[in-house]
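Only one protein chain is missing from this complex, and each of the others stays in its spot.
Note that the chains take the letters A and B in the order they are written out, and that residue 1 is the start of every chain.
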Amino acid sequence: MVDITIRKRPRAEAVITQRKFFKKTARGKIIKVLRERYLRDDVSCGVLSCTECSGEAVLSLDAHLQHKLFPSGHFILPDTNVFLSQMDLVESEMFTTPMVLLQTVIEEVRHRSLPLYNRLKALIKTEGKRIWVFYNEYRMETAIVRGEGETPNDRNDRGIRKATAWYSTHISSTHRQNRPAVILLTEDAANRRKAEAEGITTISLRRYVEGMINATQLLDLLAAAGSDEIEPTKAVEGRQALYPDYLPTSTLLAGVKAGDLHQGHFNADQYNYLEGSVSVQTFSKPILLVGREHMNRAVQGDVVAVEVFDETEWMAPADEVVDQDATLKNDDADDSGEEEEAVVDAESKAVSTSPSSNKQPTGRIVGVIKRNWRAYVCHIDSTSLTSSNSTSLSLQTVFATPVSRLLPRIRLRTRQAPTLIGQKILVTIDRWGNTSRYPEGHFVRALGKVESKEAEQESLLLEFEVPYRPFGKAILDCLPPEGDNWVVPPKADGNLAWRDREDLRNLLICSIDPPGCQDIDDALHARALPNGNIEAGVHIADVSYFVHPDTPMDSEAASRGTTVYLVDKRIDMLPALLGTNLCSLRPHVERLAFSAIWELTPDADIVNVRFTKSVIASKAAFTYEEAQIRKDDPNLRDPLTASIRLLNSLALKLKAKRMAAGALNLASPEVKIHLDSSESSDPIDVEQKEMRETNSLVEEFMLLANVSVARKIQESFPATAVLRRHLPPPKTNFEKLQDILKKRKGMVLDISSSGSLAASLDRCIDASQPTFNTLVRIMATRCMLSAEYFCSGSVGRDTFGHYGLASEIYTHFTSPIRRYADVLAHRQLAAAIGYSPLHASLHSKHHVERVLDVANRRHRMAQMAGRASVEFYVGLALKGRGEKQGVKEEAFVIRTFRNGVGVFVSKLGIEGLVMFKRDTQFDPDNYTITVPSSTKGLGDVMISVFDKVVVNIEVEKDRNTQRGKVKMSLIEPVDSRAL
Amino acid sequence: MRPPSPSIPEKEFVYEALKQSLRLDGRQPLELRSPRLTYGSELGYVECALGKTRVIANVDAKMVKPLPERPFEGLLTIHSEISPMASSEYELGRPSEEEITITRMLDKVLRRSDAIDKESLCILAGQRVWHLRLTLHFLSDAGNMLDCACLAGIVALKHFRRPEVEVIGDEVTVHSPSERAPVPLAIHHTPFCLTFAFFPDETTQPVLDPTLLEQRLSAGLMSVALNAQRELCVVQKMGGVPLVADGVLSVINIAVTKVKELDALVEDSLREDWKGRHVEVR
């Protein structure tokens, strides 16, 4: 059994053992706190062979006789400021002097910066360092009380001096010969003066290091701030404003109206957290915001008001990658009022951009018109934790690092910080006051362990705001009561389902979809007509039969906007009963459809088109591959195969016509994930998607249907037709790509029209690099605007066109199960053919606009979510493939920075960043950087955009945030790990 | 008005029987009356019965402004006045000592044990949080109301779902539970309370889940609240017969095994109820 004792405390000691102070509570009340401490005489000094102190000891007497100034051996006793400014030096392996670390110093470091404190703690435990922690505040002789009018800092300095003096006397009383000196190491000149007056040996760190045997190497590590005249550490004196105040809302609105201010969405830069931009209509280039102060607390997605500076102050975006986590690693979650010099330094270095030619309008944010804060997926930064003790119940302030690089770190107050480490959590931003460097937020809930599939999947959905919760009961009530047993009622007079429907059950209709498709929206047929023409039909699931306007199901579908496809999960827009069963045009069952039927000449010219509600019975559901094999198999002569061949021949002609009209053939990096099995969903491989003829077959007919429907509904409802357009990209978007192509490859990109762009893209061929053309197409795609839904009455007739498809009008009609815009198009088409009256809401321009805004946003988010899901699985696959050393892949350089290059790995469809620790010779005008070769003796190597390189790809977990990061390093032409 | 205490022959009969490990209702000394859980049509409404002891628990949620000193946390309040309906021992407005014990224990077992994650009840810090109200109605007292109330309370909290809310900027949208499926509460762990009764005679074994008569004749109670993960939340033995240290530990070990059974039973019953409900559609 352990020894239990009572710690007796003589009454006379009360002055030094009790401490009284006042503190302010969260509610603003001032309360008095009384604490006591017990002073003891058994706190060990840690010197080996000390006759008075027992217990373990690490400070040996004979050590360190090499120092020039102290030939008889010495211990050092560093002041707090040594650790605050020179941690790198002290951490060096060459810095091995035995050291006495005072409790006062540790506590001061802890109070000033938690991350530094954590480094200090790690330092104490490091092998080879001889550091003794002396608890001076608990030792009778060295404990002190703060005097009247004394600042905490002066009190600590006095305590440190007292402890140093005690050590000297203690050592001289316990050791007769070769007494080592105890040296106070401090950067504070005032403290040094006082110490000298008290007869304590003291020295600055620089002078101390100069006397060491390996001074030359160590002096390199001495931080610049380590001059003699450093300010003494000062306590936080009131919170100072770090950001300018916002202007009042009325001023903002008036300013925007008058054109003095500009309104737009704030976009953070994903490479440099100190830069952001706001796109406004006045300028062709977005307005650049440089530095924290000018970004003035805006968060990605906020609607802000910007003031633009005079043209002479315009800047170019920085050409450097500035990583928030790296720059701010020593920042503290508490006490934001204190601006640490180091951070300011690092940041001011990061924002000083080199004068470059491509200047952009530059400005600052003067107000926020609307915040768009929501819940963000984050990780807890483990170094910001005060106590990682899992039984601790106290409230802690920690940093939550969002998964998205576009967001700042969020300061979070929570009671469960220790249990949240290593989990993905959801955090909402509550406010961002101008005295706080970071926004403040609160914990919403935990999603689960990092890298568990459930947590990653859910966090992905949340990150892209995909509504994934199950449907509510009201929606259940909107479904047919028969449930799975619903069938098309028998064709009898007066049956409502059959009203005005054509019976197409006898047609040879089939569907062609990707493998495993359950929500079959579309089916096709074609047959030769007696007059030599061809009848082709596209049959689309009749979703509007089940989903009526103004029902809970309709409004839910409208707010979901689209079905979201992830690698291993589908988030439905409509309940599965409809999507995968009642609406889905499954083979061998009767289904309701909305059909578009054309009469085409053999040259694929449209003779006429009609639209009708119908009942069909699909004869087969093919995958693209099956359909392709069937079509190519000369032995098959059945009518269904003939119909596919007929469709295919028409599709080829349709495509040729489209291309002639100037449609673009763009490329986006699409890869496919092979899952092991549906249960385990472990990815086993990644490959690029294969395009077959049949893909194109389906695509052409869908385009045809969409265009035909668009014409019809625009004719009938010119004010409110639901259409889709793709605006031609502004010329400036292509400037950079054109410049790169010209300088690096001598190629010209003609962007005067979509047709000429298509033609010049076709000419961008580098015989030595077969994938070069795809790469250029990918980069060109990024210069384009994205297509969007719009209401025909809201924009001018001349802007209806679809640039990419080179069509003057377009809509979405063919996938009503998974896109809400298509449902609207169905309703409008039904009204246009007189099947049913148009619901009042679809006559309202305002309503249509609002619904389409949501659909546009959801569509964009769904695409990004899908891409992110692929990326996650690519990461998993990479991890599986190359356990330790990573995977080597070919990659192309797509961007160059001062300290790194952006690369694209086409085989995996991912983009990455290779960072160099040292600056390189960077030529921003020619998009090249020059780096020294990794093998000695060879000259420098130049890397430029479009160069093929080999990279090593690893998935690495960030130590603090547990965030999985794809880390890339160059292997060829140089090994970047040495840089 | 105090009910008459058991007569001397009755008392001695019970003591003698207990000495031989016999209980009047035929249970083993360490056997729990098997709880019966009946769910109402609303989510968060549960009636729990231990033998003839019956308690109804009901949870509802509303939005309130948070306490100024805890702007990031939602609230959970427990309302549990014992009405004279349960037994003539109780009076309205004048809490008896037993009632204070039950109220305090409920507070410790359900609220202070951090079973419900209060931080996730925050909607907009400092502005809006969920306030959960757990109301307990004591219908009849046939002994061990505390365990019955704790069980009813925690099951009601597990059964309850709150409406989904969406926050963008400082706009809060509350989705009707019929349109968006309501969300279950974030529950850290599920504590159950078990009460043991000790008798004046030292050789008599303690009994679990005492009936009213056993409770009256006991010389001390010990309540242990813990979860299936072997974490104790509350241990309470307020005076009464002194026990040897090992006796205390063995009682706790019994509680550990009993709670595992109870946990499985509750989970089964909740799952069974969920199957019959149409709250959400995929």
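As a working rule, a residue touches a chain if its C-beta (ideal position, glycine included) is under 8 Å from a C-beta of that chain, and two chains touch if they have at least 3 such contacts.
Assume contacts and distances are computed from a predicted model.
This complex has a chain not shown, and the name its UniProt record holds, of "Protein FAM114A2", "Tom7-domain-containing protein", "Mitochondrial import inner membrane translocase subunit" or "Ribosomal RNA-processing protein 41", is "Ribosomal RNA-processing protein 41". For the options B:Leu67, B:Met85, B:Leu249 or B:Ala264, the residue in contact with the chain missing from this view is B:Leu249.
Interface note for the absent chain: among B:Lys65, B:Arg230 or B:Arg277, the touching residue is B:Arg230.
Listed for chain B, the residues touching the missing chain in the whole complex are 95, 97, 100-101, 103-104, 107-108, 112-114, 189, 219-220, 222, 226, 230-245, 248-249, 252-253, 256.
Across the interface with the omitted chain, chain A contributes residues 1-9, 18, 23, 25, 29, 31-40, 103, 110-111, 121, 124, 133, 135, 137-138, 334, 386-387, 389-397.
Simple rule for what comes next: only the chains that are shown with their structure count from here on.
Averaged Cα coordinates give chain A a centre that lies 44 Å from the centre of chain B. Residues 25-27, 370-375, 393, 413-416, 428, 430-431, 440-446, 467, 469-476, 479, 552, 555-556, 572, 575-577 of chain A are the ones that touch chain B when the two sit in their complex. For chain B in complex with chain A, the touching residues are 68-72, 114, 117, 119-120, 122, 124-126, 164, 166-170, 175-183, 186, 278-282.
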